[in-house]
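Excluded from the complex is one protein chain; the other protein chains are retained at their positions.
Right after this comes chain A.
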Amino acid sequence: MAVCVGIIGKDNSPKYFTCLNPDEELGFQYKVLSSLDVVEEKLSSGNKTGSDMRELYLGMLYSLETHKVYGYVTNTKIKFIIVVDSTNTALRDNEIRSMFRKLHSIYADNVCNPFYIPDEPITSKSFDRSVKHIMTGA
């Protein structure tokens, strides 16, 4: 389903990054990095409306010929970015949402791990496995 997942800290540095095809990782990093522009824009404009219960899901940040980039921001400004192959037409918005929700949930689990220092890059193997699980949609 997803080809790449990135978790970006509140300082915009990557905390976790994975993609199905490791050879393409660099290219995806560029894509995810540029999507942060849109995330920031959305967050700053979202503040103006001042709704208390902010929608965490930001929707599609931008699309490329080959890929679509979706964003999700937790209340602590941790950004989840999912890159989806745009030829995958079967993927609906709802499925993306649910992927983000799952991702958020396992991220929260990971942060709860006393051995994980918040704001450090995530290196947990089980976390990696879970993310891969979500990405492949299995």
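In this section, a contact is a pair of C-beta atoms (placed from the backbone, for glycine too) under 8 Å apart; a residue touches a chain by one contact, two chains touch by 3 or more; residues count from 1.
Basically, contacts and distances are computed from a predicted model.
Chemist: Assuming one chain is omitted from the figure, identify its UniProt name from "CDC20/Fizzy WD40 domain-containing protein", "Dynactin subunit 5", "Ubiquitin-like-conjugating enzyme ATG10" or "Trafficking protein particle complex subunit 10".
Modeler: Per the UniProt record, that chain is "Trafficking protein particle complex subunit 10".
Chemist: Going by the contact rule already stated, which one of A:41, A:93 or A:128 would touch the omitted chain in the full complex?
Modeler: A:41
Chemist: Pick from A:1, A:33 or A:106: which residue touches the chain that isn't shown?
Modeler: A:33
Chemist: Touching the hidden chain in the full complex, which residues of chain A are there? Just list them.
Modeler: Missing-chain contacts on chain A: residues 9, 11-14, 26, 29-30, 33-34, 36-38, 40-41, 62-65, 86-87, 89-90.
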